[in-house]
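Only one protein chain is missing from this complex, and each of the others stays in its spot.
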Amino acid sequence: MADKELTVSQAFRSVGQPLSQIDSAGKTTGLTQYLQDLSVPGMLHGSIVRSTIPHGLIRKIDTSQAERLPGVRAIITAKDCPGVLFGPQKPEDWEILCQDRVRYIGDEVAAVAATSPEVAKEAAQLVRIEYEELPAVYDPFEAMKPGAAVLWEQHPDNIAYRFFIERGDVDEALAQADHVFEHDFYTGRFYHAPMEPIGCIVQYQADGSYTMWGPTHVPFRSRMTYSKGLGVSMAKIRIIVPPFGGSFGMKYELNVNCIAAVLAKKCGRPLKFFYSREEDISAGHPRMGLHFHFRLGINRDGRFVGKEARVVGTGGARTFWTPPVLSTACYRIDGLYHFQNVRTEGLLVYTNQSPATCFRGFGNAEALTAFETFIDEVGEKIGIDPVQLRRMNSVKSGDLTLHGWNIVSCGYQECLDRAEEVSGFRDRNQPPKVPPRRVVVRGIGLAGGNHISGNRVIIDEFDGSSAQVRVGFDGQVDVIVGDPDIGQGMNTVFAQIAAEVLGLDPTSVRSLPVDTLISPHGIGTLGSRGTTIVGRAVQLAAEDARAKIVTLAAEMLGMEPGRVEFQGGNASVAKDGNRRVSMREIGTEYSTRHGGAYLVGNGDFTPPTEFPDASKYGNLSAAYVFGVHVAEVEVDTETGAVRVVNYWAVHDSGTVINPSTATGQVHGGVAQGISSALTEEVLVKDGLVTNPNFLDYRIPGFQDIPEMHVEFVETQDPYGPFGAKSIGESSLNPAASAVCNAIYNAVGVRVHQTPVTPERLWKLMETARQGEGKK
Amino acid sequence: MAEPKTTEYVVPQSVGEAVEALSESPKARVIAGGTDLMVGMREGHVHPTRLVDITRIQELIGISTQNGSLRIGAATKIDEILHHPTVRSEYPALVDAGQLLGGWQIQNMATLAGNLCNASPAAEMSGPLLVLDAEVEVMGPSGERRIPLGEFWTGPGKTVLEPAEILTTIVIPGKVSGRLSAYQRVDIRHSVDIALVSSAVGVELSEGKVQLARIALGAVAPTVIRVTEAEAYLQGRTLSEEVLDKVEDLAEAAAVPITDVRASAEYRSAMAGVLARRVLLLAAERG
Partner (left out) sequence: MLVQLKVNGRDVAAEITPAMSLASCLRTELGLTGTKLSCEVGECGSCTVLLDGKPVTSCLVPAAQTAGRSVETVEGLASDGSLHPLQEAFIKLNAVQCGFCIPGMIMAAKAALEKNANPTPEEVRFILSGNLCRCTGYQKIVEAVLLAAQEMRDHG
């Protein structure tokens, strides 16, 4: 049952230990206060009046009936808002409230503040809006056709963003290739389903500033985005990040914070918004649907010679984090395999649906779902073992890829070897056949994946992080960073890193919550950058603190600094036996000498990445990670039901700082990947989400996820702390394709769309059986 | 227009009091486990002004046998039914279905009558009770009546209950003791889910020959339905491949499903056949 969790070198005391998450006592006792649990004295409750039509002009808004409802304190419309277009990415197309036009069912038209959530909701339902309906468009290919309904006049072709990259001569390569294969795949609209829905509390202060409480991966970027929307300086916005009730990419910048700010100012009272589950699914911001089309040139010997791809994203009506997701979907995979010549076009298309945003895996999970199923098919067609195809074409340690990415360390080959070995893949991977009805058949599938540890290209400003490690008057050691723990246990890893450097018990170290008023400016927790980049800054900060402690301790002990050692929370003297000063004595001494100041170690780390040039060339990540998954499935050939019965995941994450939490990341990523492959899709009919609840939007339960076998292979990478790379997103990336490949192995039908619901697989099998019947 | 609010919560101690409480207020609703009604009220689909809680009426709680019949009180929780020795030994279809009715929490809350009165064509307990020839006892302002379960539903969410009538008891007649039964559904999630299609079968066999068969299908018509053609066909036959194929075809033909967010009509029809065949075999194997 237990995973083989990696044990690292004995030289480490804290790093490599399966430490418990430092905040889990509060979470198991119910004492942790999430946003749902927070309130501020005098707080009102907000509700958003949302568009009930997919596309139309606002002719009239009548709030009179709502205003008369007892308990209503204020109602706002676009007239109350600054009216500037803003947003987290280009094109900036957010409005705090719709000026004159709605673009999806759920678009934000007005908002109500009232004394209770129930009254606010009731009042929101009483706001009458008259529309002049406009034609709507939902399919991205339809949307790009001439004559289609146009969402934004600035984008008459409905293309919000176009990505293009070309290296080498693809046309020539494909013309010369021994074989050229094509592949289409669609990954469906997938909802993050954090257990805690979106929400925020906003308080307006007399000095014209706003305090906002709410989970966000990117508090400092949020401040930037909101300051533009609200027309105030960044300094006027303070964001306090409470513990996350899950996010997985959903809770970045959210317009509801701006709506709440305008409303809070108008009422002069603090205000809370908290989405219902239905609102979170239907008006929230899922992963976008992505259509992939690949043409792959391959030689008889199995070498890839060229790849042409087109990726089309159904972005929805406004732009959240979809442009960088689209680009990632277009070319991240070029850092896993050497395609030699590539040309990829990506199109992000406006449609009359709720705006999509990023999801753990950031486009790469989807691209891998499409490509790793393709590679299996190609291998079968040319008679080369697909695992061997992966081995032959993949990047290796020391490679410089086509787009200038430095693959300093790469354990992909080891992951492939080990995954094949532990799962018995080779022996069990029998050629598939279309099975008869009335049997349950098993199949096994393997897929690989890569990811990054920080992504230079998605942030304009810089790629680094900074940290402070602080010893208080009382000797308490605290880590302070600007990038929030999102529930995955990053703060625990930081405590372990600081403890390692300072010779402390890691459970005695705290990592402080992020508050933009006091934390250092952080890019945020995205792109799997936490452990690698922020963690390295923590290490450097701890080393800086250590140097200061050594100087002080040596003085206090009257010894040479070179002889000071750290042990068990004490700075002690080497060889001289038992003379020692405790961290408490050090903290008190330092503060006493410096007017109460804390002993602060500062660290900052900017990895040697480059902002890509105009051709998108440049090393974009501090470190690259790899993983290989093997899934074994059982397929009911009559109903199409698929059950994953065994699972193996092998990852290269460099040094694993905390094998227990890292393994937990893999478990969670795999579970999301499995259900993205099998059950989860936000269904939209004529712009209306038809499954906006946990009954019909099916996240997996205990019986849907098998016991998983997780392993890590060790690689050495120079940039992250103690050689650590990342795991958060790479844990999910290969999962859906491993499941799809296992389905093929079981029943001999290729899937080209996720999720593969029972009905979809049943249809594919029925078609295949009819085909067999005709032979 | 603002909907009326729920302003009263009454807790009658007897069936008579409950009927009275319902008679007094035209917009009163019975609440038992609350697992459907609380969702409906929160989402604004139903607006009762008065809730009549029947969970404290002792005569509506529990399982008893009377002249060989099994009598299940309306407010008996699914979890209690699941663990009743007679149910477990005699009526396994009820156990099959009850275990699929939500998770353990829901089974501790939901009542058998609630599941029936909600009149969902996908309700787990309906098919099993139908193939066990169950009847329901109903009490209202004009007295008591007994209704065969097959005549209880008139459409999705609709029953023959008159205003202020309440379902008091579900009766499984003694004559079905010994009938083999089973229930299965097709769903998407293996943990808690809802039936895309379900089937319940009750069958009596003698020396391998079918003496009597009952086949019910759920979620393929406005109410749970019986496949009477297949039941008649099975009479006197053994469960050969050929016979099972025919049952599958008849069940598929009997299904008149809709396409909705959960499944297409085409898939539901096909699964109706698949399930009827499977569940028939499963029931027969229990002999």
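Chains: A and B, in written order; residue numbering restarts at 1 for each.
Basically, a residue touches a chain if its C-beta (ideal position, glycine included) is under 8 Å from a C-beta of that chain, and two chains touch if they have at least 3 such contacts.
As the structure is a computational prediction, the values presented were derived from the model and not from experiment.
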Displayed partners of the chain not shown (whole complex): A, B
Touch criterion as defined above, residue of A:Ser233, A:Gln567, A:Gln703 or A:Thr767 at the omitted chain: A:Gln703
Listed residues A:Arg277, A:Arg442 or A:Arg584, member touching the removed chain: A:Arg277
Among A:Gly489, A:Gly535 or A:Gly654, residue touching the chain not depicted: A:Gly489
Touch list for chain A against the chain that is not drawn: 1-2, 18, 20-21, 23-34, 36-37, 192-197, 243-248, 276-277, 486-489, 660-661, 663-664, 666-672, 693-695, 699, 701-703, 705, 707-708
Chain B residues that touch the omitted chain in the full complex: 6-9, 11, 31, 33-35, 38-39, 41-42, 50-51, 53, 55, 79, 102-106, 108-109, 191-192
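Definition applied: only the chains that are shown with their structure count from here on.
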Averaged-CA centre spacing for the pair chain B and chain A, given as whole angstrom: 43
Of chain B, residues touching chain A in the complex: 2, 43, 186-194, 196, 261-264, 267, 270-271, 274, 278
In the complex, chain A residues that touch chain B: 69, 122, 126, 278, 638-639, 641, 643, 679, 683, 685, 690-691, 695-696, 698, 700-704, 757-759, 762-763
